[in-house]
Structures are given as C-alpha cells and as structure tokens.
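Take this structure, written in structure tokens, and hold onto it; I'll ask about it next.
Then we have chain A:
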Amino acid sequence: MKMIYKVSVERCIACGKCELACAFAHGSEGRPSKSRINIHRRGPELGTPVVCFQCDDAACVTVCPTHALVRNEETAAIDMVRSRCISCRMCVAGCPFGNMLWDEAYNCVQKCDLCGGEPRCVPFCPTGAIAWVPIEEAVLPPEPLDRESLEAVP
Partner candidate 1 sequence: MRIESSDQFKAYHAEARTRDEGLTRKILVCCGTGCLATGAKEVAEAFVHEIEDRKLDVEVGLGVKSTGCHGFCERGPLVAFLPEGLLYTKVKAKKVPEIIEKTIIGRELIPGLLYKNPVNKERIAAYDEIPFYKNQVRVAMRNIGRIDPTDLMDAVAHDAYAGLAKALFEMTPDEVLDEVETSGQRGRGGAGFNTARKWRSCKSAPGDRRFVLCNGDEGDPGAFKDRSIMEGDPHSVLEGMIIGAYALGAHEGYIYVRDEYPLAVVNLQLAIIEARKVGLLGENIMGSGFDFDIQISRGGGAFVCGESSALMRSLAGMTGEPRAKYVHSTAKGLFDLPTVLNNVETWAGIGAIVHHGGAWFAAMGTDKSKGTKAFSLVGKVKNTGLIELPMGTTLRHIIYDIGGGVLKDRPFKAVQTGGPSGGCIPEELLDLPVDYEKLTEAGSMMGSGGMIVMDDRTCMVDVARYFIAFLTEESCGKCTPCREGLKQMLGLYDRLIEGRGTDGDIEKIEALAAGMQLGSLCELGKSAPNPVLSTLKYFRSEYEAHIKDHACPAGICREITAFEIMPDCDGCHACPKVCPTDAIAGTKKELHVIDHEACISCGACLDVCPTDSIRTFPKIELAAEEVV
Partner candidate 2 sequence: MPTLTVNGRKVTVGDDVYILEACRAAGVEVPTLCNFDGLEPWGGCRLCVVDMSLEKWDDDWFKLVTACNHPVEEGMTVVTDSERVLATRRVVLDLLLARCPDTPLIQRLAAELGVDETSYEKNPEHTDCILCGLCTRVCDHIGVSAIASTDRGWGREIAPPFNEPPPDCIGCLACAEVCPTDHIPFATSNVKRTIWGKDFEMLRDPKTGEAVITKAQAEHFAERSGVPMTYFETSDKSKRLEVAKTFEKLQVVK
Partner candidate 3 sequence: MAETPCVDLSKTEEILGSYPHEEPSLIQVLQDVHRAYNYLPCDVLVRVAEVLEVPLAKVFSVSTFYKAFSLEPQGDTIIKVCMGTACHIRGAGQLVEELERKLGIGADETTEDLRFTVKTVNCVGACAMAPVMLVGEKYWGSAKPARMEKYLAAGGNDEN
C-alpha cells in the first residue's frame, strides 16, 4: 500500500511536538535544529508544518554533484547517502521549498528521510495535523478541528 505524508494546516496548533520527536529520532541530544520538520508559527496556537515533499523531479537530486541524494524505492523518500555528501550545499540552495537544512553544528545537510517508512513525528502530533496515510485517503478533506474544546497541551 502506497503511503503518503499528509499535512492538514487547519489542525496544527504549533505545539512543536513533531519537531522534538524528529530531533530525537535523528540523534539522542534532541536539538531542535536537527529537526527536519519545521513549524512556521503564525499566531498563538496557529502553525504550518513544513516538511520535505520528496518531489518526483527533485531539484536537490538534480543539482547534487556526487549523487548523494537517491530515491529509496521502498519508502519513496529521497535519501541522503551521507558518505557521498561533500557538503557543497547545492541541494540547500537548489531546493525551492527550503527543505534541505544546513546543520551549522555538525557541518552537514539534513533532510526528511520518512524514518525508513514510518515517520516518527506522526504519532506525536496530538491533533492529526500531520499523518501518514494511504495515498487514496490523502485527498479527503481534513476534519475541522474544534479549537475551543482543546485542553491545555500536556
């Protein structure tokens, strides 16, 4: 079954749990700067999660001079072969959506790898703003979120 990453902006409450989950999934120190999903915070409890689209005809793959970015046939993610990366940052510059991330601390590029087919951020989202769903479900409009009835996020 082909799965897809579904973002429902209308349900995001900008709690930041996805960012944290991602950071921990990719390193034990859990630095938020290591997160490959970013929430654009546009107001109180209003956010837009931005994450790699794993584009079909991806600019990052095209520009990479060392073929360090390759499509994973199983997960459909564009994976980064770390050992091939020469940190030239062309992918960072080339990605039209800003989803190739430069990690200053570690001098390397970070990108969403769909956690090998089971995105770790998804189960932590309290509102279902992000979801990992079969492709046919992705087209369904999201259920509206009753923000009034939300309890304080623990």
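Heads up, the rule we're going with is that a residue touches a chain if its C-beta (ideal position, glycine included) is under 8 Å from a C-beta of that chain, and two chains touch if they have at least 3 such contacts; residues count from 1.
Per the selection procedure, all candidates are chains of the complex that A comes from, given by their letters.
The shown structure was predicted, so the numbers you read here are calculated from the model rather than taken from an experiment.
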Within this complex, chain A touches, out of 1, 2 or 3, candidate 2
Contact footprint of candidate 2 on chain A as seen in their complex | 7, 9-10, 38, 40, 42, 48, 50, 59, 62-63, 65-68, 81, 83-90, 92-102, 141-144
